[in-house]
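Quick notes on the structure that follows.
Here the complex is missing a single protein chain, while all its other protein chains stay put.
What follows is subunit A.
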Amino acid sequence: MRDNTLKYLLVLPAVLVVFATAIWPLIEAARLSFTVGRLNRPGSLDQYLGWENYTWAFFEEPAFWNSVWVTAVYTVLTVGLTTILALGLALLLAPGGRLRSAAQTLLILPFAMSPALIGVSFRFMFNPEFGLFDAFFGVVIPPLADVSWLADPTLAFAVVVMADVWGWIPFLTLVLIGGLASVPRDTIEAAQVDGASGWRVFRDVTLPQLGPVLAVVIILKAIFSLKTFDQVFMLTNGGPGTATQTLSHYIYFNGMKYGQIGYSASVAWLMVIPMIFLTYAYAKFVFRKA
């Protein structure tokens, strides 16, 4: 058998799996997005509707724009906070020291938890009556006692963001520690001898060389933030009202709860667009030639 033929045969199984689990659902979702697509109306899955699902989302449905807004703010906040906190932690943990390996093990723990579990545990912690948060901060800072965290739109949003940042910091920290380790020590020491202060060494030498890793981290986190569902579902279920309803949750709600599978397919496809851009950027950074 020719090497060329064998080459393609060997990747074929993987391609088939990707096709069956990713490409085909995407195509089917695209088809559904142009149909009436009601789960409770027989035949409607093949009833062609044109672009109406899309125009509906854009012009007739404030809830759609609400979830776009929620997702956008949520993404900006979680990406920003997680990256900055993780970078700080990475800088603290990067240079040797005995605590390092122990600290790294502890760090990975939140990441090992499933997002749904994080959602549940945060819901318990923020319970106004028996939550850990209330028991601790309620005593230390009395005005925070008995606050219904998850009943207030702004506070609930903050809690969702906090849970996500908490869950993601470890992974980003580990990636950034790796990134910091790959910054040549020579360049940092050269800058120190050249007369740069600690902050200037970081700004002028470390950070620029960390750039590609940082870009990958930010893009990756943005992708995960955009598609956040589990924590929201378990923690607030999109509420109070629609204050924490991310796009994924909105899609789920319309599709599974209301049975409007055609409409939610169209919204899902709207979400694919930024995802494609991010994935493209990610691939560009990861597979860039050194």
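The criterion applied here is as follows: a residue touches a chain if its C-beta (ideal position, glycine included) is under 8 Å from a C-beta of that chain, and two chains touch if they have at least 3 such contacts; residues count from 1.
Heads up, the rule we're going with is that contacts and distances are computed from a predicted model.
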item	value
From "Cbb3-type cytochrome c oxidase subunit", "Alpha-D-ribose 1-methylphosphonate 5-phosphate C-P lyase", "Sugar ABC transporter ATP-binding protein" or "Ring-1,2-phenylacetyl-CoA epoxidase subunit PaaA", the hidden chain's UniProt protein name	"Sugar ABC transporter ATP-binding protein"
Of A:M125, A:V205 or A:A265, the one touching the omitted chain in the full complex	A:V205
Contacting the left-out chain in the complete assembly, out of A:Q192, A:N237 or A:T279	A:Q192
Positions on subunit A contacted by the hidden chain, ascending	184, 186-187, 189-197, 200, 204-205, 208-209, 211
